[in-house]
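Up next is chain A:
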Amino acid sequence: MEGRMLVAAGSLTIVSIFLIFGALLIHPFGVPNAYKMDQYIIDHTQNESGANNGVTAVVFDYRGFDTLGEATVLFTAVAGVILVFRRVKKE
Partner candidate 1 sequence: MIANIPFLAVMAMIIIGLATVVFKRNLIKMVIGVSIIESGVNLFLITLGYREHSVAPIYTASPGGIMSYPVPQALTLTSIVIGVAVLALMLSLVIYIYRHYKTLDIRKLGGGEE
Partner candidate 2 sequence: MDIGTVSITILTVIFGAIGVTLFGIIIGLLYKGIDRKIAAHMQGRVGPPIRQPFLDVIKLFVKENIVPDNAIPWVFHLAPIIGLIASITILLYLPIGGFPAVLDGIITSKGDLILLLYLLIIPSLALVTGGFSSGSPYAIVGAQREMATMIAYEFPLAIIIVTIAWRLSLMQNVSHVFTLSTITSIPLWNILGPLGFIGMILLLLTLIIVTPAELSKIPFDAPEAETEIAGGLLVEYSGRNLAMFYLTDAVKTVAMGSIIIALFFPYNLSPILSMNGYPAYIIDFLFYLLKLFLVILFSVTLIRVGVARLKIDQIVYTYWVPLTLLALIGLICIMWDQTIMTQFGIPSVVEILGLT
Partner candidate 3 sequence: MLAFVVTSLVCFLTYLFLTTGSGSIAGLWSIEEILLGLLLSLFAGFISQNIFIKDSYRMANPKRWLLFLVYLFGPFFIGMAKANFDVAYRVITGKINPGIVRISPGIKTDLGITMLANSITLTPGTLSVDVDEKTNDLYVHWINVKEEALKKKPVDERYICGSFPKWVRRIAE
Partner candidate 4 sequence: MIATYIIYLFMGIGIFFMLLGGIGLIRFPDVYTRLHAGTKCTTFGSIFLTLSVVILGLKTWYLGDVNGSVLAIHTIIALAAILITNPTGAHAIARAAHRSGVKPVNAVVDDLEKEEKKK
(Lines give C-alpha, C1' and ligand atoms only; values in the text may rest on other atoms or scores of the structure.)
Protein backbone atom coordinates (compact mmCIF):
# COMPACT_ATOMS: atom_id res chain seq x y z
CA MET A 1 0.00 0.00 0.00
CA GLU A 2 2.77 2.41 0.93
CA GLY A 3 4.59 1.70 -2.28
CA ARG A 4 1.52 2.30 -4.34
CA MET A 5 0.94 5.63 -2.59
CA LEU A 6 4.52 6.58 -3.30
CA VAL A 7 4.14 5.76 -6.98
CA ALA A 8 0.91 7.73 -7.12
CA ALA A 9 2.55 10.69 -5.43
CA GLY A 10 5.47 10.54 -7.81
CA SER A 11 3.35 10.45 -10.91
CA LEU A 12 1.16 13.20 -9.54
CA THR A 13 4.22 15.36 -9.00
CA ILE A 14 5.38 14.75 -12.53
CA VAL A 15 1.97 15.60 -13.93
CA SER A 16 1.87 18.73 -11.79
CA ILE A 17 5.23 19.92 -13.04
CA PHE A 18 4.19 19.30 -16.62
CA LEU A 19 0.92 21.13 -16.17
CA ILE A 20 2.56 24.11 -14.52
CA PHE A 21 5.09 24.37 -17.29
CA GLY A 22 2.25 24.10 -19.75
CA ALA A 23 0.51 26.98 -18.04
CA LEU A 24 3.63 29.08 -18.18
CA LEU A 25 4.46 28.30 -21.76
CA ILE A 26 1.08 28.82 -23.34
CA HIS A 27 0.30 32.21 -24.76
CA PRO A 28 0.15 35.09 -22.24
CA PHE A 29 -3.17 35.63 -20.56
CA GLY A 30 -5.53 37.72 -22.61
CA VAL A 31 -3.37 37.84 -25.72
CA PRO A 32 -4.24 34.74 -27.70
CA ASN A 33 -2.93 34.05 -31.14
CA ALA A 34 -5.19 35.26 -33.89
CA TYR A 35 -7.86 32.61 -34.07
CA LYS A 36 -9.19 32.55 -37.59
CA MET A 37 -12.01 30.16 -36.81
CA ASP A 38 -13.40 32.33 -34.06
CA GLN A 39 -12.94 35.53 -35.99
CA TYR A 40 -14.86 34.03 -38.88
CA ILE A 41 -17.68 33.08 -36.59
CA ILE A 42 -17.79 36.50 -34.98
CA ASP A 43 -17.90 38.14 -38.39
CA HIS A 44 -20.46 35.86 -39.94
CA THR A 45 -22.77 34.78 -37.17
CA GLN A 46 -25.41 37.37 -37.96
CA ASN A 47 -25.53 36.62 -41.65
CA GLU A 48 -25.15 32.90 -41.64
CA SER A 49 -27.18 31.80 -38.69
CA GLY A 50 -29.19 34.88 -37.96
CA ALA A 51 -28.21 35.00 -34.32
CA ASN A 52 -26.83 37.94 -32.43
CA ASN A 53 -25.35 35.69 -29.81
CA GLY A 54 -22.17 34.25 -31.18
CA VAL A 55 -22.02 31.55 -28.56
CA THR A 56 -25.48 30.28 -29.34
CA ALA A 57 -24.64 30.34 -33.00
CA VAL A 58 -21.66 28.16 -32.32
CA VAL A 59 -23.53 25.91 -29.97
CA PHE A 60 -26.49 25.24 -32.19
CA ASP A 61 -25.30 25.92 -35.67
CA TYR A 62 -21.60 25.66 -36.28
CA ARG A 63 -21.05 22.96 -33.73
CA GLY A 64 -24.61 21.74 -33.48
CA PHE A 65 -23.57 18.16 -33.52
CA ASP A 66 -21.60 18.65 -30.32
CA THR A 67 -24.74 19.96 -28.73
CA LEU A 68 -26.63 16.92 -29.86
CA GLY A 69 -23.92 14.94 -28.15
CA GLU A 70 -24.24 17.08 -25.06
CA ALA A 71 -27.99 16.58 -24.96
CA THR A 72 -27.34 12.90 -25.37
CA VAL A 73 -24.97 12.93 -22.43
CA LEU A 74 -27.65 14.43 -20.27
CA PHE A 75 -30.17 11.95 -21.57
CA THR A 76 -27.73 9.18 -20.81
CA ALA A 77 -27.15 10.42 -17.31
CA VAL A 78 -30.85 10.67 -16.59
CA ALA A 79 -31.44 7.21 -17.96
CA GLY A 80 -28.53 5.99 -15.90
CA VAL A 81 -29.78 7.53 -12.69
CA ILE A 82 -33.26 6.17 -13.22
CA LEU A 83 -31.76 2.79 -14.03
CA VAL A 84 -29.64 2.79 -10.92
CA PHE A 85 -32.50 3.78 -8.67
CA ARG A 86 -35.03 1.44 -10.20
CA ARG A 87 -36.71 -1.22 -8.18
CA VAL A 88 -34.84 -4.47 -8.57
CA LYS A 89 -36.89 -7.57 -8.11
CA LYS A 90 -35.67 -9.50 -5.16
CA GLU A 91 -34.45 -12.94 -6.01
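How were these candidates chosen? In short, all candidates are chains of the complex that A comes from, given by their letters.
The definition used in the following text is that contacts are C-beta pairs under 8 Å (C-beta built on N, C-alpha and C of every residue); 3 or more make two chains touch, one makes a residue touch a chain; residues count from 1.
Keep in mind that what you see is a predicted model, and the values were worked out from it rather than measured.
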Candidate from this complex that touches chain A, chosen among 1, 2, 3 or 4: 1
Residues of chain A touching candidate 1 in the complex: 5, 8-9, 12, 15-16, 19-20, 22-24, 26, 28-32, 35, 37-39, 41-42, 45-46, 52-55, 57-59, 62-63, 66-67, 69-71, 73-74, 76-78, 80-81, 84-85
